[in-house]
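Omission of a single protein chain aside, the complex is shown with its protein chains in their original locations.
Each chain carries a letter (A, B and C) given by its place in the written order, and its residues are counted from 1.
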Amino acid sequence: MIIQMKLDATKKQYEKITKDFRNKGYQIKDVSSNTIFVFGLIGDTKSLTENDIFVYEGVAKVTRIQTPFKKASRRLSKTDSVIKIGSDVKIGGGNFQIIAGPCSVESEDQFRIIAKTIKDAGGKIIRGGSYKPRTSPYSFQGLEKKGLEIMRKISNEFGLKIVSEIPSSDKLEEFERLVDMIQVGARNMQNFYLLKELGKSKKPIILKRGLSSTIEEWLLAAEYIIHHGNPNVILCERGIRTFENYTRNTLDLSAVLAVKELSHLPIIVDPSHASGKNWMVEKLSLAAVSVGSDGVMIEIHNDPETALSDGAQSLNLEQYIKTENKISKFREMLNLKT
Amino acid sequence: MIIQMKLDATKKQYEKITKDFRNKGYQIKDVSSNTIFVFGLIGDTKSLTENDIFVYEGVAKVTRIQTPFKKASRRLSKTDSVIKIGSDVKIGGGNFQIIAGPCSVESEDQFRIIAKTIKDAGGKIIRGGSYKPRTSPYSFQGLEKKGLEIMRKISNEFGLKIVSEIPSSDKLEEFERLVDMIQVGARNMQNFYLLKELGKSKKPIILKRGLSSTIEEWLLAAEYIIHHGNPNVILCERGIRTFENYTRNTLDLSAVLAVKELSHLPIIVDPSHASGKNWMVEKLSLAAVSVGSDGVMIEIHNDPETALSDGAQSLNLEQYIKTENKISKFREMLNLKT
Amino acid sequence: MIIQMKLDATKKQYEKITKDFRNKGYQIKDVSSNTIFVFGLIGDTKSLTENDIFVYEGVAKVTRIQTPFKKASRRLSKTDSVIKIGSDVKIGGGNFQIIAGPCSVESEDQFRIIAKTIKDAGGKIIRGGSYKPRTSPYSFQGLEKKGLEIMRKISNEFGLKIVSEIPSSDKLEEFERLVDMIQVGARNMQNFYLLKELGKSKKPIILKRGLSSTIEEWLLAAEYIIHHGNPNVILCERGIRTFENYTRNTLDLSAVLAVKELSHLPIIVDPSHASGKNWMVEKLSLAAVSVGSDGVMIEIHNDPETALSDGAQSLNLEQYIKTENKISKFREMLNLKT
Partner (left out) sequence: MIIQMKLDATKKQYEKITKDFRNKGYQIKDVSSNTIFVFGLIGDTKSLTENDIFVYEGVAKVTRIQTPFKKASRRLSKTDSVIKIGSDVKIGGGNFQIIAGPCSVESEDQFRIIAKTIKDAGGKIIRGGSYKPRTSPYSFQGLEKKGLEIMRKISNEFGLKIVSEIPSSDKLEEFERLVDMIQVGARNMQNFYLLKELGKSKKPIILKRGLSSTIEEWLLAAEYIIHHGNPNVILCERGIRTFENYTRNTLDLSAVLAVKELSHLPIIVDPSHASGKNWMVEKLSLAAVSVGSDGVMIEIHNDPETALSDGAQSLNLEQYIKTENKISKFREMLNLKT
C-alpha cells in the first residue's frame, strides 16, 4: 500500500503512523518529496482496508498495490479454471455453453417443451427461475419449491443439467438437493452471508455481477465463496446500471476482457437481462463470443406473450434455435473449441 | 398504463393486444393519432409489469400512470407516519432522532463508553454493527451474536434503544429477541426474501437505500415489508453510487424531498456512509435537517484510530457531542419540534 | 404526448390545460380513469418540451409519443444512409471503414510513417488530432493549424482522406479547407452553437457520443446538424462514463443496435478511447463488427512510448496491421460487404 499524507500533515503525524505499522510488522519505505510525506507499506495488506489507514490524522490518500482478492486472482493460476457441472459438462478453458431456459418455470408442460427444444438443439444446461426476485411485491413471485421439483423431474427426463437462482441461504439444503448449479442473482452479489454459506457447498455457482458493482467488488464476492471452501465459481456479466434507459442495463463487454486478465475464473454473458430486448440477444451473443466469453445465458419461452415474467426479453423457440445455430457456426468459423 | 405501438405496428397487432386486455377486464381508451396507435389501459395495473405488455408484437413503449407502490404511497395518507421504537421513542411527523454509535461493536467497554456519551448528550437510540457486510472476506466481519448481546446488555444499563443490521432472514429470531429496531443494509435493499420475512416482524425497520436504487425501487422495497404485514418502515438515504470518487457515495438530499412527496413514511439521512469523511458529517447533517429529514444516523467511535471498521468516517466522542449540539440548536432556531 | 395530472389535481386545472392546448391547435383525447386525469395531446409536438407542460399546475408526468428527432429518425428512411467522404470513400449501408491514426499529429515524419502503414494495409481514411481537448492545461495541446497542414500534405501524398477534431466554430473555415471529414469530440457533442455552424458545412461529420449522453440526446445532436443543412452525419460510440474505473469508459455496444433501430445514420465504434487499453482494442473491434458497426476508429502510433498523448491506448504499427487483418478476415467470414 502507498500512503500519501496531507500537504499540511506534520512530521509527528508521519512518525506516528509509520511507527505504528512498523510495530505491526510491516516494512516502511519512504517516498516523500520535499513538499509531501509519502510512504509504502509492505507486507500482507489484504486484511487492511483503506479505512484502517484513513483513521490516522494527516492521511490524504491510500493506494493499494496488491489486488485485494487472492484466490480468484489470475496471479494464482495462469491456466483458466474449468468448472464441471456434474461429471460431464464443463465451462471455461475453451469449453463454451449456451445456457437457455425460461425466466420462470410455469408448469411441467411448459418446461418440457422448452427442455426438449434445448436438448434437440444440442444444449446441455437449462435455466429456470423458481424463486423470482421481483421489484414489486405484486408481481408473480415464482413457483418456489414446486418449480424446482418440476425442473429436476423434467431435466432428468432429458439428461440436462439445471441452474436456478437461490433467494436466501435458508433454502440452500433445497437447492443442494434439486439443482446442479446455483445462481446468485445480481441483487444478492453482495449478500455476504449467502456467499459464505455457498462456500460450504460443492455445487458450481454462477455469480451474477451486481447492478452497480465494480469488477473488483465482483471478484471479491467470488473470493468470499472460494475462501469459504468452494472454488467452483463462474462469473456472469449481465449489464450495469447507467443513466441510459433505452436498454434495461448497459452490457459491459470490456468486463469480459478485464476478468480474463485479472482472474482465472470462467465468465459468461447474459444478453437477455442486460438489454431487456429480445431482438438484441443474437447480436450481443455474437459480440460476447468475439471478446472471449465462456458462454451465454439466454431467456427463451415457448410462448413469450403469455410468459409470467420477462416475456419481452425472451426469444421464442424458433428464434432460440436460430440463435443457437448462429452462435455455433460463429464459433466454428473462429475455430473455437466447443 | 399508456401503451404506445411502434410506428410500423399493424392494425391487427393493435386489435390483438387491446382485445386481450379487454378480455382480462381492463378498460381501453384509444389515444391514437393518424400516424401511431396509442391507448390507455385502465384498471388495476399494479400487478402488471412493463414486460407483460412488451411481449405483444408491435409495442414500443409502456408508461405507468399509477405508482406501483400503494401502502407506502402518500396517496394512502396525507399525514406523516410516526414510527414508535419501544413505547416511548418516535420517528416521523416532527419527531427527530439522532442515531449514533460505532460502525462495529468491539467490546463491552467500548460500547459502554459510547453509550454513556450518547445518553449524556440526550440521545435515545444507539446503533452498532455486529454482522458486518464487508466487501472483502479478509476484513473484520463483526462479533456476530456476541455483539448483539453486548449491545442489549449495555443499552439496558442506559435505557437506550438499539438498532443493528440483519445479515440474513435466518437470523431474524435472534434480532427479534435482542434489538429494538432492525436495519436492512443498502446491499440487502432488494433481498426480497428478507423483506418478506421482515413483514412478519413487528419491529421497526430502517430500510437503507440501495447503492444504485431509484426512489421508486426503494419505495417498492418498503412496500414489500408493509404488504407482508409490518407498517413500521423508516427509510434511510445513505448516498448513491456515481462516477464521483472524492466522496464514498453521492448523498442525494433531494431524495428526502421526493420521499416526503411520494410517501407518508419517515426518512432519515446517514451522512457518515454517504461521504465516508468524518469532517463532512456535521455540515451534511445540518443540510439534512434543512430539507426536512426526520433524523440522522452518525458513526462515532471512542478511538477512531483503533476502530475495527470504518474509522475514517467516524466522529470521535468530542466531535459527536459538538455535532449533536449544533444539530439541536439548529433545529431549535428553525422552530422544529423534537 | 400523454399528460398525466397529479392525484390531487382539480377538474379546473384539467380544464385549463386542455383548453389552452386546444386553442393552440392540438387535439385532446381523454384517457382519465376515475381516480386520475390523463389525456393525449395530438399534433406537432416536436417543438414542445416537457417543461412547456409542467408549468401548468397539477401536471404530474409527461410522456412523449413522437421521437423528438425527425431528420435523423429511421422513420424518415428505411434505407441506411451512405455517407461519402470525397468522391470515392463510403461509410454506411454495408460500407465499412477502419479509420486509424495517431492521437496527436507530432511531425511530418511521424505522420508519414503512419500514413504509409495505413495505405499499405488498405486503409482509406487516416485520423489525427491537432487541436487536442486535454483535461489539464499543462498537457500537450496539439500542433493546431500546423498539424492540420501536415495532415493535408501527407495524406495527399498517399491518397488518404483525413479526419480531425474541430475545437470551436471559429476554426470552421480552416477545417473546411484542410480536412475531408470533421470530428465533433465527446465534450462538444452538446455544443449546440458548433453543431449549427457545422450544419452549414458540406463536409461529413463524425459525431462522437457525449461522455454521459443518452442515445436520444445524441440523435438530437445529429438532428441539429441535419436540420441546419448538413445530412452527412456519422455517429461514433466511444464509451460512456460509469462508476467502473478499470476501463476509461464503458463501451456501450447495445447502443449500436439501438441506433440502427432508431436512425438511418451510420454508426462506428472507437474502442481505443472507450477502453483506454490497447490490448482490448482488437477484441472490442471484433465485437463491434458482430453487432453491425459501420466502422471502427483506432488509435495507432509508430512509437507509443514517446507519443505526446494517449500512448497507452495506441496500438503500435505491427499490432495495427495484425488487427486490421483480423477485422478484415472476420468480416469476410461473416460475408459482410466491404
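Everything below uses one rule, namely that a contact is a pair of C-beta atoms (placed from the backbone, for glycine too) under 8 Å apart; a residue touches a chain by one contact, two chains touch by 3 or more.
Owing to the predicted nature of the structure, the values given are computational and were not obtained by experimental measurement.
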| item | value |
| --- | --- |
| Residue of B:240, B:267 or B:312 in touch with the missing chain, whole complex considered | B:240 |
| Full-complex contact with the absent chain, from C:7, C:28 or C:312 | C:312 |
| Chain B, residues in touch with the chain not shown (by the definition above) | 212, 214-216, 240, 242-247, 250-255, 257-258, 261, 274-275, 279-280, 283-284, 286-292, 333-334 |
| Hidden partner interface residues of chain C, rising order | 46-47, 49-52, 54-57, 68-69, 131, 133-141, 167-170, 187-188, 190-194, 196, 210-212, 217, 220, 223-224, 227-228, 241, 304-307, 309-314 |
| In chain A, positions touching the absent partner | 2, 4, 7, 27, 29-31, 33, 36, 38-40, 42, 61, 63, 65-66, 75, 241-243, 245 |
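Assume only the chains that are shown with their structure count from here on.
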| item | value |
| --- | --- |
| Distance-to-centre winner among chains (Cα means, whole assembly as reference) | A |
| Turning angle required so that chain A lies on chain C, C-alpha fit (0 to 180°, nearest 5) | 180 |
| Cα-centroid distance, chain A relative to chain B, in whole angstrom | 26 |
| Distance between the centres, which are taken as Cα means, of chain C and chain A, whole angstrom | 32 |
| Per-residue overlap in chain B, given as positions that touch at least 2 other chains | 241 |
